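Note that one protein chain of the assembly has been removed; the remaining protein chains are unaltered in position.
Showing chain A:
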């Protein structure tokens, strides 16, 4: 299939520029992050020392990771329910249970120091993961056994909690449903007339998905895949933008979470595999090359079936995560330099990156959708 039109697209040149830009800027915090994750546990037993030295990597990674409670502002948290599928059935309790009161202050535990007992089972939370607690605490008062990399080795129950990301997922679904059901309602009330209100905001984008993504890649059979392409496009776009909002109901890094991008890529993979026609499979198993080339070609083509969705998964995850890390790192410059005078600089940069991230939010949704359409298009293409 001729894919050249994808690469000739203007947006792609922009993407290359921005990706290089982002890569350049995000390389440093990422490097920090690796070093600092090693230092994290060491710093826990010297808390006075940790307070002095601000840990940018830990901070950024903590913010982009999933969480069992939703930080609102200051010491205000929304405690989300924890639902566990354990050996003894389903157990659920509030994440507020992982707190202790020390010297009249509520301390939220994330280092496996507080044990919650339910249904005769004991749980601890460490780095936003729930473990079965060890019987006795280790030297640092943690009810887990740690390996040499300071990772807990305890067994884990199946965690089906409504985490911050799951919450965002539901919120985004509600927003999407409200927006597009009202758009659909607009088409019923303004039947045969020009679009009005939110309908006129969304129609050009829906038409963009149809005319610039679906039809060029899928040809006349585009209608079957429109629901998927539109859903995936708006899901990614809305969640990308929701992730840029620093306060409720945004702030979660949903599209920068590998589980989410994995499911999205898996959907594209399934559509590609189940809709692939005989020409597609012939191209993979019996390509038009001399037979002795099959030894090389068939494994390569088979490998290609999986690398395409994996690339989709990694691309979206990495772009959104990098953007979040970048903005967080810029904001953190104030604390790194420990000076308020750096604030204008870091805010100016954060605003600049924020503007770019708005663009990236759209571009990543577009890229994911157009590549999905391209892969599906390759699978359903008729050869004459």
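In this text, a residue touches a chain if its C-beta (ideal position, glycine included) is under 8 Å from a C-beta of that chain, and two chains touch if they have at least 3 such contacts; residues count from 1.
One rule holds in what follows: contacts and distances are computed from a predicted model.
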Complex member absent from the view - protein name from UniProt, among "GNAT family N-acetyltransferase", "ATP synthase subunit b", "ABC transporter permease" or "Putative ABC transport system ATP-binding protein" = "ATP synthase subunit b"
Note = In the whole complex, of A:70, A:98, A:123 or A:228, the residue touching the missing chain would be A:228
Note = Of A:158, A:302 or A:345, the residue touching the omitted chain is A:158
Request  = Check the options A:112, A:264, A:316 or A:330 and report the residue that touches the missing chain.
outcome  = A:264
Inquiry  = Considering the complete complex, identify which of A:176, A:215 or A:305 is in touch with the unshown chain.
reply    = A:176
Task = By the contact definition given up top, give the residues of chain A that touch the hidden chain.
result = 61, 64-66, 127, 158-161, 163, 165-166, 169-170, 173, 176-177, 180-181, 183-184, 187-188, 191-192, 203, 206-207, 210, 223, 226-228, 230-231, 235, 257-260, 262-264, 266-267, 321
